[in-house]
Structures are given as structure tokens and as C-alpha cells.
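Left out: one protein chain. Kept in place: all the others.
Note that the chains are named A, B and C in the order they appear, and that numbering of residues resets to 1 at the start of each chain.
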Amino acid sequence: MRKCSTANLDALLRTIAENASLYLPVDGTDGRAHFTKWEDGVKMSDALNTVRSAKDFFFPQTENLMDFKVEGKTIEIIDTREECEDFVIFGVRACDVRSFDILDRVFLVDPVDTYYKNRREHGIIVSMACTRPSETCFCRTFGIDAANPGGDIVCYKEEDAWYFDALTEKGQALLSKLESLTEECDTAAVDAQKDLIRERMDKLPLADLTADAFGGDKLNTYFNAPEWKSLSQSCLGCGTCTFVCPTCQCYDIKDFKTNKGVQRFRCWDSCMYSDFTKMAHGNNRTSQLERFRQRFMHKLVYFPANNEGIFGCVGCGRCLSRCPISMNIVKVMKELGGNA
Amino acid sequence: MNTEALIPVVGVITDIRIDTPDIKTFRVVTPDGKKAFDHKPGQCAMLSIPGVGEAMFSITSSPTNTEYMEFSIKKCGCVTEWLHAAEVGQQITIRGPYGNPFPVDDAFAGKNMLFIAGGVGLAPLRSVINYVRHYRDRYGKVDIVYGSRSKDDLLDYDEILHEWMTDDGIDVHLTIDREQEGWDGHVGFVPNYVKELGFDTDKVAVLCGPPIMIKFTLAGLQELGFDKTQVYTTLELRMKCGIGKCGRCNVGSKYVCKDGPVFRCDELDELPDEY
Amino acid sequence: MQMTEFKPKIVAFCCNWCSYAGADLAGNNRLNYPAEVKIIRVPCSCRVNPMFILRAFQRGADGVILCGCHPGDCHYTSGNYYTRRRMALLFSMLNFLGIEKERTRVEWVSAAEGAKFAATMNDFVAQITALGENKRLEDLRCKK
Partner (left out) sequence: MQKVTREILLAKAAELLAAGTVNRVLGWKAGEFTYDVTPALFTTAAELEKDFVYGPFSGANFSKYLVKETRRDEGKVLVFLKPCDTYSFNQLLTEHRFDRERVYAVGIPCDGMADIQRIKDQAGDGVSGVECDGDNLIVHTLYDGDKTLAMADCLAERCVNCKSKKHVAYDELIGETGDVIDSHRFDEVEKLEKMTEDERFAFWQNELSRCIRCNACRDVCPACTCEKCVFGNPNSGVENKAISDSFEEKMFHVIRAFHVAGRCTDCGECSRVCPQNIPLHLLNRKFIRDIDNFYDEYQAGAEVGQRAPLVNYKQEDLEPSEAVERSGNNA
């Protein structure tokens, strides 16, 4: 474990930024935290979490896949992939760190998504423990320990100092570059913080929420449950929950005609949208109930069925605070699972 | 970095056959005249026209055809409309193959085969039928029931008349929905015709057609004593990536593009009723 | 140092019944107006919905001008009155977003006003040339 005095943090960030682009949560003009590129003078936000999740770094909202040049009847395909630069995301919370594991299970299984893989290989994650978890937090429901986030380096912020511990080789390599700004230290302060965090986690309003009632084998239990009707009743069919969600990964592939050719790009899509499954001669999910059900069944049943029981939710609470009608996965779990 | 599943290769349309008023069959090869990739019966490929869109089509030609691929495509959306307006020599893009094929070399091996198709549903089955015809000795008796709205809507009619019907050990039963001048064959819907023909249950049945036809034919087959494990079908849903990531064709824990499109009918029972 | 001269791209939506004929008349009378003006014929100025204007900018226009019949002279009685309200609100909104107000214009040009058509276009092109390239309503993908 290495320790960096709070006074030295700016110098530490500067050193990181010398070798790689550094992103960290910064309060925007709207008063909320967003991941922003660090430069001299930029102050890290104290907010618990960012409005958008950190998935954008590996799976951006839109990205160009390839270009086409079309002339007469002929087509030329231009591979626009480029090796991405190294970057560091600083201050990622435990929930978001876990979301990368979930995205990996989609994008890194065969056939590998090279766009995602490229970014994943060049990204270093510095996670950060949550000393003040919010009322909307329920990461523990999914076995995440906010006191022990994953990533390449984990950090703990105390009043007078920041504590760092490398968890991977990549993290070790970065930490060794910061040796002059950090000093070896014992784990007493960090242990105390971990105890405090766990004590606080115990007291959260959603501390008792469990996902035990859900899992890969629960398709028939819930698919035709009458509760979906009232749960989905006032859903607007917007994409807010999907787009702020760190694990939602559905996408669309579209073509854009530039003035000289065609750009094929992919962009986030939402299973909540009415045209998500629409095809030339029909739509297999015509009601909002079906679309709403798909989103939650995917996270609580279908995803675990294919991934050794791991749920497709990390309990970050973003949908709890952002849904225009305040409908969210916690309400769905409580209503369906009956453990209200 | 080398391969990326989402990046296609260029294909050239070398032949366009008009099958019915709204179905054309396109022959596709790479610009140097080769088959774009190998496939198995029942697999699909993603065809696209830059600027128009990309769509999934089943490969109609048999894998035993090593020179080119064929796609029988019905005009019904923007990509298909564009293709129907295309001329020979037009380049498109192609990527694949996608999905699980029909188990032609294991579950089907040595079996009597019953193929049942409706309309453009013959497209994916043609690949299997011609595969079975190519390796004729590996399979038992073959029955083909094929129906469409009218005589003009029968796909591959020439091939059916002059090749399939003349083959030994293959019985072709054609039907059309309504009486028509110049048609002296059977008239009626496919599910009823299957029941009328009354097949023995010593077969594997392969079904493809409109959802409503599949539903009633399956019920008919069960009445005849067929078990769901003897019946295979192939599904169609909206797809974008073709590799089980974009989430569009997700039904239950399955992705139709990756885990399908071929399903045994008892496997479908494990899926929610959303396809 | 020699700067490449900026040649703006101008899209002019012209009503079929008046300004399009006005453009014809300008041509017949050999009145010059810049080749940078690309005319799009519309059945009435009120056929132009706000999306057309924005799309023209997206596709690389540096200025967009809409020409219709003089108020009171609409071939369809009242189309241009609606155009007038719509464009008043749209242009005001674009300016509210910080888009230069000089980039958009509505002008009433009748079929008999070939000279006015040419003069209007010359003036508008000069105005856009002075203003420079459209940066605030550009789509970078279209400039690649």
C-alpha cells in the first residue's frame, strides 16, 4: 500500500497525465459530476457518482465502425480502426468497476468485439472506495463490496492522504511510476475506512434487498407475472434508464451518408424503444409491457442464465435517481420477488 | 488487429433470377469470383448496401455448391427493395456465416426427411434439401410439402419440377391457397395438406414459413403423432450485429442470431412466447 | 501569403410560382448572380419546413435563403403567410442558439422580378462571403 499526501495529489495526477489521458469525475456547469479530461487546475468532484456511467470509455455512445466509398456499382470498404491511446480513468466506483466485467462477458466472448477490446486493453482503471454511499445504492445486493472495489489500482481517500494499492500488473506498473510522490505505508487507515464503509452499507435503506428470488432458472416464474402490467403502466418508453445504466449494452448499427461516402457507425440503443425489434414485416414486442419486461428479465434472468448466475445489474442506483417516472429495478425486484 | 466480425467483405451480384412477382434469387461471389465463405445448411449471412442498411438473410444455396452463394429474397423492406432494383454487377457487402445450422450430419443422418415450407420459407430449406440430395445415400426417403398463395408464388419452380421431382426417393407435394387456372395440383393450406397426406412418424420434419403456418403445421404434426423433438424450424427476428451482442434478437436467454436461427421445436418451449 | 478565396455554398429554396420563374427571368435577361447559389424548387415557400433549413446547413450550406411570392400573392392563397411566421420564429430561435442571424434570410421575389432575384442573390452571397464559413451549424461528418 502506498500513500500520497493530499497536498501532493495534483502532482500525482499530473504525473499520470504525462503518460496517458487522465479522466476523472469533475463537477460540470450543471452542478453534477461528469468524467472529464484532467488538466492543470481541474478539481476532482466530491460527488458519489457521475451522471453517466464509466462504460462510455469502452463502449462509447457512438463510434465509427468503418467507411465505405461507393462509386457506380462498386464498393470499397475502409477499415477505420486505429490503435487507441493509453488512458486512465480515475475514481471509478465499485459498481462501475463491476460493470466492466459484465460488459466483458458480452464483448470479449467469441467473436471478440475488437473496438471494445482495443479500448479495454489501453485503459487503466483506478477505482475508489465509497465512504458515503447514497440511499439509492444497492451494490451489495449483487455481491459488490464498496469497500473493496476492483480495477487495476484501488484508492482510498482520507482527509490528509490518499492510499493506493495495485491490484493488477498494469496497476503495479502505473503505481511504480508514482513512487517519488508516494510512500509505503501500513493499512491501518484503510482498514478503518473499510470498517466504516461496511458499517454504513449495513444501514443503507436498500441494505436488505436481495436478488435471491432471481436467476437463470426463473424464466417461467416471472415471464407471465401479472405484476408487469402495473409496473410498466406509466413507463414513458424513453431510454433514460438504459443510457445511464453501466451494464446496458444493446446497440444499433446505422449508416450515415456523408457528402463523399458512407460512414457505418454503431450507437447505443434501448430495448425500451418501440422500434427496437421492429423489422420489415412485424415486431415481436409490440407493447411497452413486453419491452419493459425484456429489460428487467434480461438483467435478472437471461443474463445470469448465460453467465454462471451473475446478474446484469450492479446496483449503482442511477436509474433510481434518473427515471422520469421513478420506476426502477429495485421496485421491480421488490414487486416480483415479494421481499418488500 | 486483423479480423473484426462486424466488418464485411465486398460481394458482387453475378446473377439475378426472378422467381415470383416479389421474390428474386441473387447469386453472390467475391470480386475475384470466389465464394465469400463456407457455410452449413440453415446458416445466414448479413448483406448490406452502404447507406441503405444491413439485413440478415438465410443462405439459399447448398454448401455443396462451392462456387457461389444464393439468396432468395422477398421484397418487403428498404434493403430488399433496393436489392430488387439492383442489376447484375452491383457490389454489395457480405459477412457471415451466422447461427447454428441444421444438424444435417448428426440428428438428420440416416433419417427419413420431411420438409414443409410455405412461401419464401422455402429459401432456408432449399439449402438443406439440396444438401440432402447431394449426399442422397446418407438419408432415407424425402418428402417435401411446399405451398404458396398461388402458382406464380412458388419459389424455385423450375428446380422443383425438373430436378427435385425427377429424383428417386423424393416425393414433392405442392399446394396453393386458392384455385387457379392452369393448376391441377392440390389446393389448400399447408397445415391441412400435411394432415391429409398423413405422414408416418419415422421422420425428422423441418418446418419453415410464416409464424401462423408454423404454429398450425406443428399442431398438425403432433396430431399425426410426431414428437416436438422430431421437428425443426428456423426463426427470424430483427438482427443488427449477427454475433449475439447487440441485444436485438434476444428472446429469453437465447440470441436467435447466435443460438438459432435453427431450433428444435421442444427447445422453443423453453423460450418465452416472444418470437 | 495567398489565401484561398472562400466560396460560400448557398442554398436557395424557390417557390415554383414566383421566384423560380424570377430566377429564369434573371437568366433570360443575362443578369448575373453567383454560381454558388444552388436553387431548390419547391411548390410553395410553405413547403419548406424547418428541417429543410437545418439539413441544408448540415450538408454544408453556408447560407440558406428562402424565396416566395409577395405576401398576398401566394398561388395557394395563404401559404407564404405561414412561411413568414414559421421562419420568423425559426430564425429567431437559431439566433437564440448563437447562430449568426445573417446566415438565413427570407425574400419575396415575384416572377417578374428577375432583377430583384439577381440583386438579392448577389447581396446574400456577398453577405455570407463576408461572414465566412458556417461553423456553428456544421456537421463534421459531412466535411470529411
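Definition applied: contacts are C-beta pairs under 8 Å (C-beta built on N, C-alpha and C of every residue); 3 or more make two chains touch, one makes a residue touch a chain.
Everything numeric here is computed off the predicted structure, so don't read it as measured data.
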Of A:V51, A:C185, A:A225 or A:L289, the residue in touch with the unshown chain: A:V51
Candidate in contact with the missing chain, chosen from A:Q172, A:N220, A:S234 or A:N259: A:S234
Residues from chain C at the interface with the omitted partner, ascending: 50-51, 54-55, 57-58, 71-72, 78, 81-82, 84-101, 104-106, 136-141
Touch residues of chain A, complete complex, unshown partner: 28-32, 34, 47-48, 51-52, 61-62, 132-136, 200, 203-206, 230, 233-234, 236-240, 242-244, 252, 254, 256, 265, 267-270, 273-275, 320-322, 324-328, 330-331
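The definition used in the following text is that only the chains that are shown with their structure count from here on.
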Chain contact topology (line, ring, star, complete or other): line
Length of the line joining the C-alpha centres of chain A and chain B, rounded to whole Å: 40
Rounded Å distance between chain B and chain C, as computed from the means of their C-alpha atoms: 53
Whole-Å separation of chain centres (CA-atom averages), chain A against chain C: 46
Contact footprint of chain A on chain B as seen in their complex: 1, 3-10, 50-55, 76-78, 80, 87, 89-93, 236-238, 240-241, 243, 245-253, 270, 272, 274-275
Complex contact set, residues of chain C against chain A: 59-60, 141-144
Chain A - residues contacting chain B, complex: 65-66, 68, 70, 73-77, 79, 81, 83, 106-107, 111-115, 118, 216, 219, 223, 249-255, 257, 261-262, 264, 266, 269, 271, 276-281, 283-285, 290, 294, 297-298, 301-303, 305-306
